[in-house]
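Apart from one protein chain that is not included, each protein chain of the complex appears where it belongs.
Coming up: chain A.
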Amino acid sequence: MSATLTAESLSLAYDKCTVVDGLDLAVPAGRVTAIVGPNGCGKSTLLRGLSRLLSPTEGRVLLDGQVIGELPTKEVARRLGLLPQQPIVPEGITVLELVERGRHPHHGLFKQWSRDDESVVAAALEMTELVDLAGTPVDSLSGGQRQRAWVAMALAQRTPALLLDEPTSFLDIAHQIDVLELVRDLNAREGTTVVMVLHDLAMAARYADHLVAMCDGAIVAQGSPDQIVTPTVIESVFGIAASVVADPTTGDPVVIPHRRKRDRT
């Protein structure tokens, strides 16, 4: 269940203000890709463009070789899942009802709820360890549980590609790891093509196969974590000096930012 997602000379703008200008990107199929970069560099905008929420002013986005804006939106929703940064928590509904909404693209207006739907929802809740909380209202969950519930909803959508916008923001370190492990599991078992925006470079280096570094609406560098997480790239993308050392247990690159001398008096 892998999907290919490509951007060709893609330009994206809010009203007249161009944020992404003539960007080319081929997302590696069946891999986990992380988009990193400083605040305001256009990484969330790029994700909105890739997910057809924002129509390109120029260029195009291809999903499995077809122009995404020309496909019926429900057809796209069966192939490409999306978790926005801060989805609205609806009042009063249970975790189960939330996760069941992930089945929406697979249903018509009158189609009956099937055994297959039930099984997919059950599997999504099991994978996110939320079975025991199925009857609990979503608005009474903790932040970590709530994020798992959103991921479970995205899992229930059963798409070969999944886009996540900052899935770990506002989570403590343990819950960040929970969510990212879940993403890796999904990729390992289903071959799902994952693209996520992450602001934490260390987490991105650990959990992604492919890193895309952005600055000012353009891709500055892309490649494996070893190629991207280097003092030179960090300097050019974030404008800070940093050392990169190997994690003693996994060998993944770890970033140690230096203090800015000029800030000290």
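Methods note: a contact is a pair of C-beta atoms (placed from the backbone, for glycine too) under 8 Å apart; a residue touches a chain by one contact, two chains touch by 3 or more; residues count from 1.
Criterion: contacts and distances are computed from a predicted model.
Can you pick, from "Succinate dehydrogenase cytochrome b558 subunit", "Enterobactin ABC transporter permease", "Putative tricarboxylic transport membrane protein" or "MxaS protein", the UniProt name of the chain not shown?
For the chain missing from the view, the UniProt record says "Enterobactin ABC transporter permease".
One chain isn't shown here. Among A:Leu5, A:Cys41, A:Ala124 or A:Ala213, which residue touches it?
Only one of A:Leu5, A:Cys41, A:Ala124 or A:Ala213 touches the chain omitted from view, namely A:Ala124.
Pick from A:Ala3, A:Ile68 or A:Leu96: which residue touches the chain that isn't shown?
Answer from the full complex: A:Leu96 touches the omitted chain.
With respect to the chain omitted from the figure, which of A:Leu5, A:Val19, A:Leu82 or A:Val233 is a touching residue?
A:Leu82
Determine and list the chain A residues touching the chain excluded from the picture.
Listed in rising order, the touching residues are 48, 51-53, 73-78, 80-84, 87-88, 90-94, 96-97, 101-102, 104-105, 109-110, 115, 118-127, 129, 131, 134-135, 137, 140, 155, 157-158, 181-182, 184-186, 188-190, 209, 224-226, 250-252.
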